[in-house]
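One chain of protein is taken out of this complex; the other chains stay put.
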Amino acid sequence: MKLRKVTAATAVVLALAVSATACGKDDKKDGGSSGGKKIKIGIKFDQPGLGQKTPQGYTGFDVDVATYVAKELGYNADQIEWKESKSMDRETMLQRGDVDFIAATYSINDEREKKVDFAGPYLLAHQDVLVRADDNSIKSPEDLNSKKLCSVTGSTSAQNVHDKLAPKANLQEYPTYSACLTGLQNKAIDALTTDDSILAGYASQAAFKGKFKLGGLKMTNENYGIGVKKGSDLKAKINTALEKMVADKSWQQAVDKNLGPANYKNEPAPKIGNIVK
Amino acid sequence: MFDFLDHYDLLGAFWTTVQLTVLSAIGSLIWGTVLAAMRVGPVPVMRGFGAAYVNIVRNTPLTVIILFTSLGLNQTLGISLGATNFDIINFRLAILGLTAYTAAFVCEALRAGINTVPVGQAEAARALGLSFPQVLSLVVLPQAFRSVVGPLTNVLIALTKNTTVAAAIGVAEAALLMKKMIENEAQLLLISAVIAFGFVCLTLPTGLILGWVGKKVAVKR
């Protein structure tokens, strides 16, 4: 009978692991079925100032824009189901209908427009660098050639640096921006490069106040749009909502609230359909 | 059909994999032997250290160790291992991480090997007046090594496969190239087959050759 006990103990360990699994699943189902009419919106979960998951809920400029748009479409804040849409997943998520629309630092470009439709743009951003507040050595993109740069693995920003902006730069790639920040703070990295809106979000965090600043290089134009499924009638409705958001000043308030603290000078609200190349 | 391969440095990526494997293998063999010596030695503090090291490292995901060499050692503590270019730094950090991880398994394999050496061997060596380092290095370890060629081969093969984890800190080895190719090209099955074939080419012969060597050198008792 001793053997049985041992076997049973093993079974208990396995069963515990499985029941943990089961709990996770139940939670999800409860959340999904209780709300009634829902809208599913894709955002980023790890970009402060734009789209971030926090213990208090979701915050950021993209989140505010999406919430405003959803309200105009007839959904209250509690009817929104937020989904994480990583950069590489965005087109597929829309094509499959996993989400209704995506507001996740989604730049409009030709290649993406072949696969999905864009409402907006709702923000004009530029590729820029984030440097330590006391570092004044980067004045033009060429200065980056002698610097240690950091960006996210496989991102367009990293490719831009590599291909045209500063081919000689010493580039470190990490899976996430927050990993870059550790090095930037510790002087292992000289500059973190990506869209200025994203950088402003990081620089605005309470923990970094006064430590980092934007370089103001404006190396590219990134027109953030709201992605919808190809041919969707949502595009027109979202455009109307965005126009209203700019008109009633909520747009400027959202920018100031989320990106303001980093001394980020935003471009004026872009006109719908006006894509700056 | 294989045209698209021209755009990618497939051989270069696998060469990196081989380099990572060989250098980490040498490193972990040395460090693992030192750890094993500590674990069977007469100094209690070293025994404790060896045991703690093995138990902690064995139970940590390699991914965490590799990411930590980059984010902790390099980005925070400023260790750059004598290089300034991130490609080289990351390559060396990956070797450091792989060595630290694999050494724990080498140590355990060796310790098992030491236990297979008949008690009389060490007793006879001590009767001759040899000290602990001499007993270990001249009598016990040479026999232990010959009996653990099999287990060490398995550790080596696992190490070959584990080098793919270096992709997590951007070392341009085979798995990272595979990911890049899949993102840009449509031939999923072909790409996977090529990469899989590469690894089979690296691991199967290693297993067969060292398996033969192991039988050849085993101490017949």
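Each chain gets a letter, A and B, in the order it is written, and its residues are counted from 1.
Heads up, the rule we're going with is that contacts are C-beta pairs under 8 Å (C-beta built on N, C-alpha and C of every residue); 3 or more make two chains touch, one makes a residue touch a chain.
Definition applied: contacts and distances are computed from a predicted model.
J.: Any idea which of "Glycerol operon regulatory protein", "ATP-grasp domain-containing protein", "Amino acid ABC transporter permease" or "Probable glycine dehydrogenase (decarboxylating) subunit 2" UniProt assigns to the chain that's been left out?
T.: Choosing among "Glycerol operon regulatory protein", "ATP-grasp domain-containing protein", "Amino acid ABC transporter permease" or "Probable glycine dehydrogenase (decarboxylating) subunit 2", the correct UniProt name is "Amino acid ABC transporter permease".
J.: Just name the one of A:Phe101, A:Phe118, A:Phe208 or A:Tyr264 that touches the chain not displayed here.
T.: Answering carefully, the residue with contact to the hidden chain is A:Phe208.
J.: Can you tell me which of A:Ala70, A:Ala104, A:Leu144 or A:Ala179 touches the chain that was removed from the display?
T.: Missing-chain contact among the listed residues: A:Ala179.
J.: Can you list, in ascending order, the chain B residues touching the missing chain?
T.: 39-46, 49, 55-56, 58-64, 67-68, 71-72, 76-78, 102, 105, 108-109, 112, 114-115, 119, 122-123, 126, 131-132, 135-136, 140, 150-151, 154-155, 157-159, 161-165, 167-168, 174-175, 178-179, 182, 188, 192, 195-196, 199-200, 203-204, 207-208, 211
J.: Give me the chain A residues in contact with the hidden chain, please.
T.: Counting over the whole complex, chain A touches the hidden chain at residues 2-3, 6-7, 9-10, 13-14, 17-18, 20-21, 23-24, 45-48, 52-55, 83-86, 88-89, 92-93, 96, 98, 175-179, 181-182, 185-186, 202, 205-208.
Everything that follows uses one rule, which is that only the chains that are shown with their structure count from here on.
J.: How many Å are there between the centre of chain A and the centre of chain B, using C-alpha atoms for each centre?
T.: For chain A versus chain B, the centre distance works out to 38 Å.
J.: List the residues on chain A that touch chain B in their complex, please.
T.: Per the stated touch rule, the residues are 88, 148, 153-154, 170-175, 179, 182-183, 186-189.
J.: With touch defined as at the start, can you tell me which chain B residues reach chain A in the complex?
T.: Checking each residue of chain B against chain A gives 70-71, 74-76, 78, 84-86, 90, 168-170, 180, 183.
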